[in-house]
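Note that this complex is displayed minus one protein chain, with the remaining chains in position.
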Amino acid sequence: MKPRAGWMSLATQTRPPSVAPARGESAPPPPAPAASAPGAPPVAEAPDAISVRDFSLFYGAHPALKHIGFDVPAHSVTAIIGPSGCGKSTLLRSFNRMNDLIAGVRTEGEVRVAGLDVRSADVVELRRRVGMVFQRPNPFPKSIFDNVAFGLRLLGIRDRAELEARVEQSLLRAALWNEVRDRLNRSALQLSGGQQQRLCIARCLAVEPEVILMDEPASALDPTATARIEELVLDLKRAYTIVVVTHNMQQAARISDRTAFLLDGELIEIDETPRLFTSPSRKLTEDYITGRFG
Amino acid sequence: MSPAPRDRLAALPRGGPGLARRAWNALVLAGCGAGLALVLLPMIMLVAHIVARGLPGLSLAFFVSMPKPVGEPGGGMANAIVGTMILVGACGLIAVRVGGGTGLYLAEYGRGPFAGAVRYAAELLAGVPSIVVGVAAYGLVVLTIGHFSAIAGAIALAILMLPTIVRSTEEVVRLVPRSYREAALALGAPRWRVVQSVVLPAASAGIVTASMLALARAAGETAPLLLTALGNRFWSVALDQPIASLPVMIFDYARAPYSDWNQQAWTGALVLLLLVTAVSAMLRLAVRRIG
Partner (left out) sequence: MTSSAPAIGRPLARADVRARAGLADPAYRALLTLFAVGVFAVLALIVWECARGAAPSLAAFGWRFLVSADWDPVAEKFGALPYLYGTLVTSAMAMLLAVPPCIGAAVFLAELAPRGFGAVASFLVELLASITSIVFGVWGLFVLAPWLRVVIEPWLIAHLGFLPLFRGFPFGLGFLNAGIVLAIMIAPTIVSISREILLATSRTLREASLALGATRAESLAVTLDAARPGILGAMILALGRALGETMAVTMVIGNTNRISASLLGSGATMASVIANEFTEATSKLHLAALIELALVLFAVTVVLNAAARLLVRWTTGGRRDVAGAA
């Protein structure tokens, strides 16, 4: 995060920083129906940003995920790898319930994300606190500014100065500010693919998620744009918990702290990334990372 | 080391969407559902009325007897039913040939500006009101022959069907797997043979289905027939003479001041509805099962 001067100057016009400890902030109160104050004190300890317990998912009668269980520590990057069709995207989309959009999906077991029980939480609040970046850049056909401001406006922020400050901050964090600062009112569709993807990341950062899910975020991009996204991921993990699905093992090795290997809906192995790639404990993992199948 | 940068601006409000957002959401969703109900309701009522009022007049006699003069009870629309079949058959012969050929051209050779222009012309043709097609067919055929005739009606209907057949033929032919063509080409067959003996047979079920759908719609067309085939109270199957048709007869009977004719109009409407809609429904369901 080099270009910091921009948002440092913004600090003066905002309230003093809350002294939330990094972890506590990702454990807000459970979704009480009453208004929860901005500075609500952290309640229960959430040891992990995501915890999955004996989680299964079915398309109709077909099991797509079978008894998955693992934890994702806060402020880390976890990569999910596996051959196509193994359920990695499905697992990722379980964390913000995007699978709700598909008819006939049924789940068992427990998933807690950002302190919320995914199954019982208000889905709108859950998704707001769990950002998602998709395989193909999907900016709205609106201006760059309006793309980033979209989520903020949903939250009822109408004040122009505040919107501008938050948009700038998000674009800075997504390392896009310097490229678009002069053309915030141009259509987002005029940006290059890589820029569009960083815009989508900025859009997702604007609503201050605690966890960011990335579904093959660089697979539609050229190598240069991919490198920039990877850099950004490494930078962002200081403030966010990131789960990234990728079919690219080199990418997983480069950016992740921990790697999970999924095969046919089963979690075969999850471990520190260096260890998983150098001395996997399961034969299947070894076969996969050495290219025997997949 | 800086703290997490998000501490610089005030934290965003927490919690789920507020009451206003929830209420607006519910309102919009309910509105959309109400819209669908409002679209479907009149349609369902219409079908219910046609069935309820048409059913009492439905009998074998309706299909096999000729219309009776005013005042005489009974009678049917045999001539109109046969007339509609003749019109639809003749129009199918014309439209399937021309439209199928055009669709095949678009699917096989359809790249470049000329093909684009043909597609666009077909789309525009689909938007021409049927009465205008009737007027044109009147000038083209009726004036040339010198009197109203079945063939004029068939030509008008064929023009109306043409765009549908062009488009669906193109779509269906494009669906034929590339591997079929490549297999045949690799055996040394010339292009035209490949199209005629491999591509067309593979696409034929789809083309037939699409043509039937278009024919079913043509069977219900009325306006162009008023200006071309005219109508006929008597038995006629000659292509160069005015011919009766179900829709025109319904039109005449519905506007007549005799209640038994009105009853026959209801029954005619029911028959037409069954003919057109049932054929469409069955074909569409069949297509879905295949596709």
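Letters are used for the chains, namely A and B, taken in the order the chains are written, and counting of residues starts over at 1 for each.
Here is the rule we go by: a residue touches a chain if its C-beta (ideal position, glycine included) is under 8 Å from a C-beta of that chain, and two chains touch if they have at least 3 such contacts.
On a predicted model such as this, the values are computed, not experimentally measured, just so you know.
*Asks:* Can you list the shown chains that the omitted chain is in contact with?
*Replies:* When the entire complex is considered, the left-out chain reaches A, B.
*Asks:* Please identify which residue in B:Ile81, B:Ile159 or B:Ile243 touches the non-displayed chain.
*Replies:* If we include the chain that is not displayed, B:Ile159 is the one touching it.
*Asks:* In the whole complex, not just what's shown, which of B:Ala10, B:Leu58, B:Ala78 or B:Ala189 touches the removed chain?
*Replies:* Here the residue in touch with the unshown chain is B:Ala189.
*Asks:* So one chain is hidden, and I want to know which residue out of B:Val132, B:Leu175 or B:Ala238 touches that hidden chain in the complete assembly.
*Replies:* B:Val132
*Asks:* Can you work out which residue in A:Cys204, A:Leu262 or A:Ile289 touches the chain that's missing from view?
*Replies:* The single option touching the absent chain is A:Cys204.
*Asks:* Could you list which residues of subunit A touch the chain missing from the display?
*Replies:* 96, 98, 101, 103-104, 124-125, 127-129, 131-132, 134, 136-142, 150-151, 154-155, 189, 193, 196-197, 200, 203-204, 207, 220-221
*Asks:* For review purposes, identify every residue of subunit B that touches the missing chain, sorted by number.
*Replies:* Looking at subunit B, the ones touching the missing chain are residues 17, 21-22, 24-25, 27-29, 31-36, 38-40, 42-43, 45-47, 49-50, 53, 97-102, 104-106, 108-109, 114-115, 117-118, 120-136, 138-140, 159, 162, 166, 178, 181-182, 185-196, 216-217, 220-223, 226-227, 230, 247, 250-251, 254-255, 262, 265-266, 269, 272-273, 276-277, 280-281, 284.
To be clear about the criterion, only the chains that are shown with their structure count from here on.
*Asks:* Spell out the residues on subunit B that touch subunit A in their complex, using ranges where they run on.
*Replies:* Contacts found on subunit B: 2-18, 21.
*Asks:* Touching residues of subunit A toward subunit B in the complex: what are they?
*Replies:* 1, 4, 7-8, 10-11, 14-15, 17-18, 20, 22, 28-29, 31-33, 35-40, 122, 124-125, 152, 154-157, 165-166, 169, 173, 207-208, 238-239
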